[in-house]
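Here the structure is laid out as structure tokens; the discussion comes afterwards.
A single protein chain has been removed from this complex, and every other one stays in its place.
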Amino acid sequence: MVSVSISGKRIDDWNFGLEPDARVGAELIFNGQVRDSEKDEKIGALVYEQYEGMAQKELERIGSEAVERFGVIDLHCVHRIGTIPVGEAAIVVLIRSVHRHEAFDAMSWFMDELKKTVPIWKVGSMR
Amino acid sequence: MVSVSISGKRIDDWNFGLEPDARVGAELIFNGQVRDSEKDEKIGALVYEQYEGMAQKELERIGSEAVERFGVIDLHCVHRIGTIPVGEAAIVVLIRSVHRHEAFDAMSWFMDELKKTVPIWKVGSMR
Amino acid sequence: MDITVKCFAAARDVLARDEFHMDIPEGTTIEVVEREIRKLSTQLAEMPFMLALNMAYPAEGTLVKEGDELAIIPPVSGG
Partner (left out) sequence: MDITVKCFAAARDVLARDEFHMDIPEGTTIEVVEREIRKLSTQLAEMPFMLALNMAYPAEGTLVKEGDELAIIPPVSGG
């Protein structure tokens, strides 16, 4: 099972609202946050834009491929767009699996793919 | 920085109480949960015991080694002992780093080491 | 045939527009459209980008159809 959201609001304490699943042995959560420096310059925020519609579709596509390829139970993802201040999350990904190795591999692969194909861009920074 | 706790109580919504750190680009959280089957038998709970004192020391040792070896910012870990019902967490590990790859590698290594050296045992199960 | 081409990030900066229309003959492949797009600006000629077709990455040789939505996708940087 895969769920994807794209949000213009804060996602730091995002609740995916998952039902408990007694098969789950491993739950892995990744938070990608905005750092205070970008290309060696001190910044206060990053501005993200998306290709609306396609960003969602691509996240769903690579999410489904991650679930299938690594045999995890489910993958849930929320990506924030717009202006994101330093210290706040740009992305949260949650993966559940029976054993931990699948979740680690799926998370690593999903994030690598995301940074190749999902049409979301950092288009600028603010002081 | 490394912090380690061992708890006899529920740790599922454990709050490590971390200060924000503007260098952090990646936060990775691993929850290891008790599954409903162990060696092909349906169970209701697992019973964990520790070597009190040494379990804490070993977790601190491998935590410090993970931080140094992979260059992550910090690692925090809580392990539950005693009777843990299915669906509840036996361990929560949180790692923060500048870039995501260090956090992924450190988490994977830390969990592998834990399962080799840290004196904590599943000593039985309950229906 | 009329198609729409959306421009994002660096491609929008270079072309100074969000989208534009192109008139192409029937039977045109995505590769031919890409070549035409690269002719629009010297900066675009050198820019690494992918083309999306109707919100997905098309297979090589895909034919573009009347009303299709294309998009210039410069290197992405989400996450």
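Read from first to last, the chains carry the letters A, B and C; within each, the first residue is number 1.
We take it that a contact is a pair of C-beta atoms (placed from the backbone, for glycine too) under 8 Å apart; a residue touches a chain by one contact, two chains touch by 3 or more.
Computed from a predicted model, the values in this text were never measured in an experiment.
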Partner chains on view for the chain not depicted: B
From B:D21, B:E49, B:E65 or B:E88, residue that would touch the chain that is not displayed: B:E49
Absent-chain contact - pick from B:A26, B:I43, B:I73 or B:I91: B:I91
Residue ranges of subunit B at the interface with the undisplayed chain: 32, 48-51, 53-55, 57-58, 61, 79, 90-91, 111, 114-123
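Here is the rule we go by: only the chains that are shown with their structure count from here on.
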Centre-to-centre distance between subunit B and subunit A (centres being mean Cα positions), rounded to whole Å: 22
Interchain centroid distance [CA atoms averaged], subunit A/subunit C, Å: 26
Where subunit A touches two or more other chains at once, by residue number: 32, 111
